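My structure is below; once you've seen it, I'll send some questions.
What you see is the complex with one protein chain gone and the rest in place.
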Amino acid sequence: MLKKRSHLTLSLIAILLSFVVASVVMLISGISPLSFFLSLIRTMTGMNLRAIGKEGFFNARYLGEFIQMAMPIILTGLSVGFAFRTGLFNIGAEGQVIMGSVGAVAVGILFKLPFYIHLPLAIFVAALCGALWGWIPGYFKAKFGVHEVVVTIMMNYTALYLGNFIIKALPGSDNQKTVKLAATSLLHSKFLRQLTGNSRLHWGFIVVIIALFVYHFIIEKTTFGYELRAVGFNKDAAEYGGIKVSSRIAYSMAIAGAFAGLAGAMLTLGTFDYGRVIGTFENYGFDGIAVALLGGNTAFGIFFGGLLFGGLKSSQTLMQASGIPLEIAIIVSALIILFVAMKNGIDLVFEWMDARKRSKDESH
Amino acid sequence: GEKEAPAAPEATEEETLVVDNDEVDKASLKEITIGLVTDTGGIDDKSFNQGTWEGIKYYAKKFELPEGNISFLQSTSDADYIPNLSQFSEDKKDLMVAAGFLFEESIAKIAADFPDQKILFIDAVVEAPNVLNALFAEHEGSYLVGVAAALKAQDAGKDTVGFVGGMDFDTIQKFEAGFEQGVLAVDPNMKVVIDYVGDFNKPEDGQTLAAKMYDAGVYVIYHAAGGSGNGVIKEAKDRVQNGEDVWVIGVDKDQFSEGVYADGKSVILTSMLKAVYQAAYDTSKLVAQDKFEGGTRIYDLKANGVGIPAVNPNLTEEWTKKIEEYANKIRNGEIMVDPVPSRIK
Amino acid sequence: MEQFIVEMRNITKRFPGIIANANVTLQLKKGEIHALLGENGAGKSTLMSVLFGFYQPEEGEIFVRGEKVDIKSPNIAYELGIGMVHQHFQLIDNFTVVENIILGDEPGGILIDYDKARKQVKELSLQYGLGVDPDSKIEDISVGMQQRVEILKVLYRKAEIIILDEPTAVLTPQEIDELIGIMKNFAAEGKSVILITHKLKEIIASADRVTVLRQGKYIGTVNVKDTTEGELAELMVGREVNFDVDKAPAQPGEDVMVIKDLWVKDQRKLDALKGLNLHLRRGEILGIAGVDGNGQQELVEAVTGLRKVEKGDIILQGKSIINDSIRERITKGIAYIPEDRQRRALVMDFRLDENIVLKTYENEPLSHGLLLDEVEIKKKGKRIIDEFDVRSSEGIDTIVRNMSGGNQQKAIIGREVDLDPLVMVASQPSRGLDVGAIEYVHKRLVELRDQGKAVLLVSFELDEIMSVSDRINVIYQGRITGDVLPEETTVQELGLMMSGSKEVTLA
Partner (left out) sequence: MNLISSIVTLSLIYATPIIITALGGLYSERSGIVNIALEGIMVIGAFVAATFTPLNEAALGGWTPWIAILLGALAGGLYSLIHAFVSIDLQANQVISGTALNMLAIGISVYFCQIFFNQQRTQTFSRGFVKTNVPLFSKIPIIGDLFFKRMYYTFYLALLLVIVTAFILRKTRFGLRLRASGEHPSAVDSLGVSVRKMRYTGVLISGLLAGLSGGIMVLTQATQFTAGSIHGVGFISLAALIFGRWNAWGVLGAGVFFGFSQIFAIFSKDIPILAKVPAEIFHALPYILTIIAILLFSRRSAGPKAAGELYDVSKR
């Protein structure tokens, strides 16, 4: 257990190490890391440091796009983080996002309602579909003791194919996409668009902020959160204390799934306005794993982790434009996960250095 | 600083195929900038993204555009379409190009957001004053390769040919429809087996589908399946090397070289060319001449938009002549090729 | 100077935050049985792990047969003729006996010669009268038999120096006698035995010499024939030890809890309790004596609701509780001090106050509806740590993982006593604690009894059972085989009952 070095320190070290390794990769392959960092900064601040004081220094659209991209990632981060707090590994956020999207699309297409009912309903159904997709492996774990990792991996693929099947089966769909969703079900905002130079920023950020608070509130302030944390740290003790471990596991996975389902709603109701047949995973769930790890499973940490990953993802356009293969963003993300996973190891290295210092001090 | 144009992934012969009936002097043309936004296939998709990019490159080379005047942005998912299109629009490219009906929504939005941005949109239609849509008469070209398939099968005493599509939607159905009509025009008793992979990027499934068809007695397969079609070609090559006699018809560009299995021998009977490069070239020139206008241009047989390669080592002269006859009938309206396949009606 | 077969000189081994062995010396003669004595945590296992090559000491030297050696791994230990039977069995459940024994030293080349292996195991088993079937799977044989497999592992590797780490904890007094016989055989053959234990009687019965450790430090080595139990105890804990618990005679009242024909399955779905009956009265401490693995765990878990009852009934104050949830049983007055406190009773990464409300967080005023009341939780935490003298560096904000074992146990006792229970189930409540803490625990249990509560005390330590209980039930193979009063029985008699050779029932 790492008690000595704070999670924040380790996360920053992990980020730093990933940037260092990625820079080395870029240098070896003859690509300028500087352009990479400038693209990242430009995406995340809207500011072009190469054009200080010149025209085109600031572009609000980047900011809007970046926030728009971070929203589903923060939500999947909350999803994975929530499960982690209960000691569960939700690799299934990917599938839960898909099912959430599908749910939102179905409501958007099939119903004709005033927006104040339609939009909340679409968001709610997305959360519900995600929740169902999370609940299933949670239930299996609680009831039969099967490990959630393998089941959620299988559920991801099932969701991929099932989701595509449903999308194609909706009225009016072709093999690629559905018809447009009713405008009453969308999160789109003319106001936000204009504010951010025609980006796709949408009202979803309100959902994200609410989700962050709800996450924090459930985990830290409620008896339910207390139970989840107890189960997460020590199932046996939780059971001993009279907590219904099985049901908490199932609920926890369901709530985790609901957060991921909301991410699906952000995509279909916010980023797009139609449902899509997807050929392969879009990695929102896997980014969520990284974000949760990086953020130490706290709402605050996940928020910042989500912003970083949103930045990485949305900076790919600018990277390409500066001649950097966009895959470097994927490499950085993967490295961050790897280094955060090594936190025990990093801690060991520190311990070892401490010990060496100590033994040196002693020998003097 | 935009990315300099990368070297062509593979040298292809398309460039030489670009037809220009209105040769002009370089001096009369503005030095324009061109940006291509690809879908997830990328500029190396062996299909319309690649073809479009080659047309742009051909233009740039021919009129000696400075390095960096042409560039592309690849989308990793459809979520990238709008940011990528916005990027080029903000960069004020003289011409922005995108191909594939998947771009429909995004192009419509960008065309409205950036009314001064001139856009070439290939394979689908967006009605906007700043968008020039280029549509291709794939059914007409497919009709010709249908004729070729039927002639080859008749010659070998076979009665079945096949069509492997990528995904089952309008654009690909046009290939299917033309092929079927071409085959039946030569021999109404010929059987045409139709199947779709369901994906443009699953060569293994393309291969399996081809194996299934060949095992079921299909002699020539026409594929309109992009990357999945590579699997069809591979299956044919494997079989021919085991002494079987099967054939493939390529799509989009001349795929003869991809079908080579030994000393210049190829399983590619012929290919259905779809000259997206022509549209890219033509439109670039229009922009450089300040003649760009919104609207829709049809690239059909007459406009050299579709056709078969000039050189077809696996077709006899007699067949080539026959095909040319059919082509002329289509050009002068004597034969009307229906873009909708029979199974849909 | 006398030649020792093993000599460990000035061994120091540190773990983060603790010195497990500080400058310890151990000298082993050829052909002797040498006991290593110390309380829990004194550093016995650590010292032997150093000798066996698991750990490298920070300081000190080891000599084997007079030569200085550097035991980097168990491999080298085996090469030197050192073998170890571990406190926690190192057996692979779904492997056969032979596979377990030959692992790491397989006969044959790349391919294992199983026939040869089987033959060797059979021969060894015969030679030492161990009676082990080479082809059984470990999961199908008894704990005593498993221990013999462990011994066979050592013999198979031709060890001359055999370390046995607390081998008797899992055995009946009779099995212990047999084991002592086997050890004496070894010694007679010229093998040397190191026996780790903190049971003084066994040392007196078997060992030639004994080395005592206390809190990681070397205290001394004495000849067994020149010493007494009392002296050894004093060496072990560092002061005079009073084995007796101060208490007034019990004044038992009516039955609080009655268990009738209880059937419960264990982890492996085998019957662990087979029709167990007992009754527990107000104002008494009922001690459950028995060898580990005879159903004690299942009994306390069935009572507390952690394990499903297959058949039979548990009646608390006239009402059956077998269909009640764990929480309901807590509310009805069942408190529980589990034997494995870190796994069962504490959320080690929670703060102390969070742990203190583990069973009551849902009650007013600790929470209102779904909302926790931090202020009230802290208030309760403070009250408990004051009342029960729980010490930690940051008070109620201490993460429990950073507290000492004794204080963790005090916190648990505080939490459980504060439930104001009818029945206190205490399973091995003194395990791993130092003498002071043990006295504290016993005092609290007696206090509870004096307040008219019922205490069900499960322990493998007969001394504890004898000194704390007001009445003793012996558990053997899932049934109560004896119901006796401590003042009317002896350890020997209990031992016979614990091995099923005798049944005694009090009216």
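Letters A, B and C name the chains as they come in the text, with residue numbers starting at 1 for each one.
The definition used in the following text is that contacts are C-beta pairs under 8 Å (C-beta built on N, C-alpha and C of every residue); 3 or more make two chains touch, one makes a residue touch a chain.
The shown structure was predicted, so the numbers you read here are calculated from the model rather than taken from an experiment.
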Partner chains on view for the chain not depicted: A, B, C
Residue among C:22, C:112, C:143 or C:491 touching the omitted chain: C:112
In chain B, positions touching the absent partner: 6-7, 9-10, 42-44, 74, 195, 198, 201-205, 207-209, 211-212, 215-216, 227, 230-231, 233-235, 237-239, 241-242, 258, 260-261
Hidden partner interface residues of chain C, rising order: 49, 52-55, 73-78, 84, 86, 90-95, 99-100, 102-106, 108-112, 153
Touching residues (missing chain, whole complex) on chain A: 25, 29-31, 89, 91, 140, 144-147, 149-151, 153-155, 157-158, 160-162, 164-165, 168, 279-280, 283, 286, 289-290, 293, 325, 327-331, 333-335, 337-338, 340-346, 348
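In this text, only the chains that are shown with their structure count from here on.
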Central chain of the complex, centres being mean CA coordinates: A
Separation of chain A from chain C, taking each centre as the mean of its C-alpha atoms, in whole Å: 46
Chain B and chain C: spacing of chain centres that average the CA atoms, whole Å: 78
Chain A and chain B: spacing of chain centres that average the CA atoms, whole Å: 38
Per-residue multi-chain contacts in chain C, two or more chains: none
Shared-contact residues (touching 2 or more other chains) in chain A: none
Residues of chain A touching chain B in the complex: 59, 61, 65, 69, 174-176, 198-200, 267, 271-274, 276, 279, 282, 314, 316-318, 320-323, 326
Complex interface listing, chain C residues touching chain A: 16, 304, 306, 325-327, 330, 336, 338, 343-350, 354, 358-359, 361-362, 367, 370-372, 399, 401-402
Residue ranges of chain A touching chain C (in the complex, touch as defined): 1, 3, 221-226, 229-230, 233-234, 236-244, 351
